[in-house]
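Just one protein chain is left out here, and the rest sit where they should.
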Amino acid sequence: MFKNLTGWSRVKSPWICHLNTGGCNGCDIEVLAALMPRFDIERFGILLKATPRHADVLVCTGAITRQMKDRAVRIYEQMPEPKFVIAVGSCACSGGVFWGCYNVLGGIDKAIPVNVYIPGCPPRPDAIIHGVIKLLGALDPRYTELLEELKRKGEIHVSGK
Amino acid sequence: MSVSIPIGPQHPALKEPTHLMVTLDGERVVDIDMRLGYNHRGIEKGAESRNYIQNIYLTERICGICNVAHTSTFCQGVEELLGLEVPKRGLFIRTLLCELNRIHSHLLWLGVAGHEVGFDTLFMYSWRDREIVMDLIELISGNRVNIGINAIGGVRRDISDDMRPQILQGIGQLEDRSQYYLEVASTEVTFVRRTQGVGKLPKEKAIELCAVGPYARASGVEYDLRKDDPFAAYPYLDFKVITSDRCDVLGTAIVRVLEIMESCKMCRQIIEGLPPGEIKVKAPRKVPPGEVVSKTEAPRGELIHYIRSNGSDRPERLKVRTPTLADIPSVLYSLRGGYIADIPIVFAAIDPCMACMDRVLLLDIDNRKTESMMTWEELREYGMRWYANRKG
Partner (left out) sequence: MSAESDIQDKLKEVFGEKISELKTIRERRVFVRIPLPLVKEVISYLKQNLGMTHITTITAIDVGEEIEVLYHFLCRGVALSLRTSVPKANPVIDTITPIIPGAILYEREIQDLLGLKVKGHPDPRRLVLPEGWPEGVYPLRKEYKVKVEES
């Protein structure tokens, strides 16, 4: 499918780690749906790992609750450099619908620095893949080409720019 | 000699990332304790400063997986306080989405259960089939998750005639696939070995500890609000309540797969018998003083919203008890005396809102001396190795 398929295997596969800091699970199931056969982000070499120690990208969902704040910081500290954080969903971006609730501090950036914000409640798996690949494009221009290819083929539907 | 192992945080249920403290004697769990609250957001208090319409959006996000159940329970409660009668067509559409929500939730569970026992093929298949349901939900409501279909007074979107063939086709596909899952659940060795006889919860204990939902029904407790306290369009539908006498995790799997089949039947009845008419009545913004106990059967079991109104456009008090909280005493009971290798699947049997999928687990070392710490992933892998070594 991709002309440089063998080239992909030489590019370091980005490993992502998923953390829910207090969400409703709506975003979590869409992150997982992005990994499942229908959307299948794994074919780009993006793998979900359970431990932050080997992860390049931390995918965060949910608003940050008081109880999860220290843990989010600790997990971020465990990741090796270079590391990136993606906030998936309106709650991870800003607290979303829970902003103002007593145990919610706000978005993920109240605890750790965020590189990419993907709004939505929840964002579709297409939008999540778009966000992840856009981030990876900052690391490796081949991912930007991949993103254009996916849009051209209609595999990801992106309105606007 | 007993050893204490903390596990977690991870995320089940409504109260998500949890922390389990397990006390072991060799391989056996002597005691298990659970710490909740990582996902406590303060929604009940938040509801008091939002009006009823805003609260539909807030309650929907208590749990993204059972979002339709939450809005249905909430809207139904406010409708009762207002003395509104929702038109029959609106009730039918609301019920259709409730059942589609149930199907997607049970398929999600099936995949997660498969993952917990190392049967990732089941995970992939069931989540792929779940996309059939997600497409139907998106067709009707415009979104896959957190769909906003319910309004106070009815539903917001109608089902047009050209949607019907697509819905019926999707239901047909799901019925075929559930036959396959029934075979897998009852005969596939990888799955049966890890779930048969595991996580035993006798019927008397399930009743004593007030368990609900498919988890209780798998222990023979015949309690399903759709039959016992009918709401929405359930009085007009013909369906069976599924129970099992197995009292173990395999029982919960079989009950859920059979429930998917019953839900498909109900969806078919709804589409074929959809009455004409309005989908919603107009609702006033202010709700006269009163109180209501609104209950529905969410995918995980008995869900209650207690609402007290005070004449304004904001509730005086909203109290929500989600079904997973009701099942926690029972699951802790069934884990005691079992093997540590069984913890992931037994825990998953109550269908905690998000099972062990993303596990980034960091553990605080307790002030007490502990021998070791484990993440959920490590525990799951331990379980798979343990069973592999036990072969023969």
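Per-chain numbering from 1; labels A and B assigned in written order.
We take it that contacts are C-beta pairs under 8 Å (C-beta built on N, C-alpha and C of every residue); 3 or more make two chains touch, one makes a residue touch a chain.
These figures come from a predicted structure and were not determined experimentally.
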Worksheet, complete the sentence: The chain left out of view makes contact with A, B
Discussion item. With the missing chain put back, one of B:207, B:241 or B:384 would touch it. Which one?
Written reply: B:207
Worksheet, complete the sentence: Which of B:79, B:262, B:302 or B:377 touches the missing chain? It is B:302
Response to the item:
Cross-chain touch to the chain not pictured, restricted to A:25, A:51 or A:65, is A:65
Practice prompt. Would you write out the residues of subunit B that touch the absent chain, in ascending order?
Written response: 15, 36-37, 40, 42, 44-46, 49, 80, 207-211, 223, 228-229, 291, 293, 295, 302, 304, 306, 308, 316-317, 319, 321, 325-326, 328-329
Item to complete: List the residues of subunit A that touch the chain left out of this view.
Response: 65-67, 99-103, 105-106, 110
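The definition used in the following text is that only the chains that are shown with their structure count from here on.
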Worksheet item: Taking each chain's centre as the mean of its CA atoms, how far is subunit A from subunit B in angstrom?
Response: 25
Item to complete: In the complex, go through subunit B and note every residue touching subunit A.
Response: 9, 11, 16-17, 37-43, 45-46, 49, 57-58, 61-65, 67, 108, 124, 127-128, 131, 134, 144-146, 353-354, 357-362, 375-377
Worksheet, complete the sentence: Residue set of subunit A touching subunit B in the complex reads 17-20, 22-33, 36-38, 48, 50-52, 58, 62-63, 65, 67-68, 71, 74-75, 78, 91, 96-98, 100-104, 121-122, 124
